[in-house]
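Left out: one protein chain. Kept in place: all the others.
Our next item is chain A:
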Amino acid sequence: MEKGILLIDFGSTFTKVTAVDLENPGVFYTAKGPTTVDEDINIGLEIALENLARQIGHLPYFEEKLACSSAAGGLKMIAIGLVPELTLEAAKMAALGAGAKLQKVYSYTLTKREIAELISLKPDIVLLAGGTDGGNKEVILHNGELLAQSELTCPIVIAGNKNTQDELEELFINCNKEHYVTDNVLPTLNKLNVDPAREKIRDVFLKNIIEAKGLKKAEDTIDGIIMPTPQAVLKAGEFIAKNKIIDNCERILIVDIGGATTDVHSFSKGEPQNNGVVFRGLPQPFAKRTVEGDLGMRYSLNPLIEALDSESLLKHETQEVEKMVGEILSDIWSTSSIRDDFEEDLAKGAVDLAVKRHSGYLEITYTPHGINYLQYGKDLTDIQLVIGTGGPIVNSKNPGGILSGSLFKESDNLTLRPKIPKFSVDKGYILSAIGLMVEKYPMLAKRLVEVNFSIIKGGN
């Protein structure tokens, strides 16, 4: 490789680099080094590049260097709305879709106690929503005033009732608080509008947050830190689904198991599929991301085991489970002694629970005309492809077994999980790198997807 582009992912622990050959599409190399936010982010990046050079034989000329980051806690956000099921839910979707980690959410009028708690959480951005356009004004104005007068120092993105924008802007200007106004996340009850808020969050992330995270130091080396890592994964998924790149599948689910969280991304409309089903609740976005903070294979191992039903762990003796958990937790990054089948069961359990929480569900209602069904959330039964990524899946000998945790279950037939999907694995662990490329290098990204992903056993 002589000429390539470099894609960097500053993770919480590792800095991962991917070099893509510009002249031979489909050829790529990956390497990693530690993430060194505390000293200088460039130190870890240098190590990763040295490892990369060792593989290729030399370091190629990089025409462009693009990066995403979840280092230093990623993008930590707080979402505020009015009714929990309505504008707060819309605000949550906007923040998660921007790749944020939600620390806490608040609804209705904020109390001083809540403001104090919010400040103590040290968020990177606060998203303030509430009221449909022309709807309730009092609550968002009350909350805006408390925030404006508080000691909060982070930027505030305002995406609520448009009829409160002028007043809120004035409040924040008077208190000299950094703020950004954008379109309402829920202009009317039947219309979700999260894209403008997502874009604004991304702008603010670019403008301020990377500096606060010590990533600014890498800016001379790279051409730009573009987005939080989860947003890169979301972009990659959207690209793969809309262009039907893998086996012509256009309705896709991505499951990403990490050490602290399990992320699920779905790309489909998720509308009811039968006549007798009535959709209730908030409209759903085509690209939807949920994050399960209690389901992870390392930092969140204990809550994961607590959440699993005993069936998944029954084949292992309790004592043995405790011993293995102890080993994992005592040395989080060295897992050489952990048995594969145990890791696999845990990973399958994490996929099972995370996909269950992400999927929509039916509620039965008895009417004088017979049984009717109410659908909340997305119907994912017609998902065609489930893609697995994240260390526990990518490094597993039996990824199909782990991904089978995502499937529809007769014993839980009101949860609308995928019924007959195919399975694929992110072999080269490059999903976020693909997300970084899709805007500027769609053809190269497409070729990379074709090379990296293939259909594996276990699915249909």
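Points to keep in mind about this one:
As a working rule, a contact is a pair of C-beta atoms (placed from the backbone, for glycine too) under 8 Å apart; a residue touches a chain by one contact, two chains touch by 3 or more; residues count from 1.
What we mean here is this: contacts and distances are computed from a predicted model.
As stated in its UniProt record, the chain not included in the shown complex is "Glutamate mutase sigma subunit", which appears among "Putative membrane protein", "Bidirectional hydrogenase complex protein HoxU", "AzlD family protein" or "Glutamate mutase sigma subunit".
Remark: the omitted chain is touched by one listed residue; of A:Val105, A:Leu189, A:Leu206 or A:Leu313 this is A:Leu189. The missing chain, though absent from the display, is touched by one residue of A:Val37, A:Leu82, A:Leu127 or A:Leu385; that residue is A:Leu82. Of the listed positions A:Asn51, A:Asn163, A:Asn243 or A:Ser404, the one in contact with the omitted chain in the full complex is A:Asn163. Listed here are the chain A residues that touch the chain not shown: 82-83, 85-87, 131-137, 163, 186, 188-189, 278, 280, 365-369, 372, 374.
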